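Below is one structure, written out as structure tokens; the observations come after it.
Note that one protein chain is taken out, while the other chains of the complex remain in position.
Going by the order they are written in, the chains are A and B; count residues from 1 in each one.
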Amino acid sequence: MLLTIIYIIAITAEAMTGALSAGRRSMDWFGVILIAFVTALGGGSVRDVLLGHYPLSWVKHPEYLVITTFAALFTIVIATWMKHLRKIFLLLDALGLIAFTIIGCQVAIDTGHGFVVASVAGILTGVCGGILRDILCNDVPLVFRRELYASISFVAVVFYWLCSTYANLALETTVLLTLIFGFTLRVIAIYFGLEMPKFIYKDDDESSASSKDEH
Amino acid sequence: MLLTIIYIIAITAEAMTGALSAGRRSMDWFGVILIAFVTALGGGSVRDVLLGHYPLSWVKHPEYLVITTFAALFTIVIATWMKHLRKIFLLLDALGLIAFTIIGCQVAIDTGHGFVVASVAGILTGVCGGILRDILCNDVPLVFRRELYASISFVAVVFYWLCSTYANLALETTVLLTLIFGFTLRVIAIYFGLEMPKFIYKDDDESSASSKDEH
Partner (left out) sequence: MLLTIIYIIAITAEAMTGALSAGRRSMDWFGVILIAFVTALGGGSVRDVLLGHYPLSWVKHPEYLVITTFAALFTIVIATWMKHLRKIFLLLDALGLIAFTIIGCQVAIDTGHGFVVASVAGILTGVCGGILRDILCNDVPLVFRRELYASISFVAVVFYWLCSTYANLALETTVLLTLIFGFTLRVIAIYFGLEMPKFIYKDDDESSASSKDEH
């Protein structure tokens, strides 16, 4: 129940960030609506398609599509004020990341998968919407180039897994604890600008580029 | 039956536009064949995967793959004449857009979905092929930056839905009416250069970009 409320807040927030990205590329209103939809519901859709978990959430609950559509149109209306809401958005997005992660993880557990698949499902749900948005807007996905994001999703999965497997806690307690834990981590990461170490590889040698790039 | 004939014309036309896009990127023949396949059959495949509607059309009818392959090779042969066929292609493509939309919409109806999911299925079938083509050719998808296109797909869905739900018409009549209606709209949109309003959003503020881009 709590998770549903947070989920709806999260898809609204994600849809609005998607709409802003579409606006940066000067897309028309239909493009804005589509990118909002993909950003908000794409992560869960990728997870469900990969796990064969049908029907997808927005097919079962078409009202989610209505929510993301209104969120996109609302973003167009209030675009000029969006700059001032930046911090609120960052917090909503952090909440959304953890909520998406928990939901993805729980779907994998409910369908009988173990830790490895559950963590992939959790992370995919958390980050794939943003990756699809960046691909559609023709950017290199930013998820893996900024402050800790996917890694917090992973840590939240581990925390959630430990709580639900070993700690014998009720589902609601586990969800709430993971939300607080992951949200706090993300806020700390943003505040201090924490980043994962980067892997920087250069090979200017032409034949090398040719040999490694082509499969 | 009528719809099948139009569908085959449509996938041929779409495959040829895909082949031209691949040619603009100087791809080799295999790339041309793949992009043609994805442009023609990608929209329906995305819809079927999202709805869990198996087998996909080209798995059930492998002859569609043969058609798109020949269309791609034929495009390579007649490329120098393609410029003069531009207007015919625009019309075939308009026909294809409406045919794809109707088919996508009907698949959703047949599998028991309501208006919201049917309209998403219709629009995805109509526009996803072109979006996948543009992603593979590393462009920002053009669907949402030119004259009315996805929105005509949506209007066709509404028209089709109203006809089939409220007007008590036979399926063939509904299909034919929607084809004529949507095709006319698209031709009008091209002729007058009608466009959706665009959402243009700029935030040059660096910290803002950093905060909003990363999920």
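A few notes on this one:
To be clear about the criterion, contacts are C-beta pairs under 8 Å (C-beta built on N, C-alpha and C of every residue); 3 or more make two chains touch, one makes a residue touch a chain.
Every value quoted in this text rests on a predicted model; they were computed, and no experiment measured them.
Interface note: of A:M82, A:I131, A:A156 or A:L185, the residue touching the hidden chain in the full complex is A:I131. Along subunit A, the points of touch with the absent chain fall at residues 49-52, 113-114, 116-117, 120, 131, 135, 138-141, 143-145, 150-151, 154, 195-203, 205, 207-208, 210-215. Within subunit B, the residues in touch with the undisplayed chain are 14, 17, 19-32, 34, 45, 49, 52, 54-56, 58-59, 62-63, 65-66, 75-76, 79, 82-83, 86-87, 89-90, 93, 96-97, 127, 129-130, 135-138, 142-143, 146-147, 149, 190.
By definition in this document, only the chains that are shown with their structure count from here on.
In whole angstrom, the spacing between the mean C-alpha positions of subunit A and subunit B is 28.
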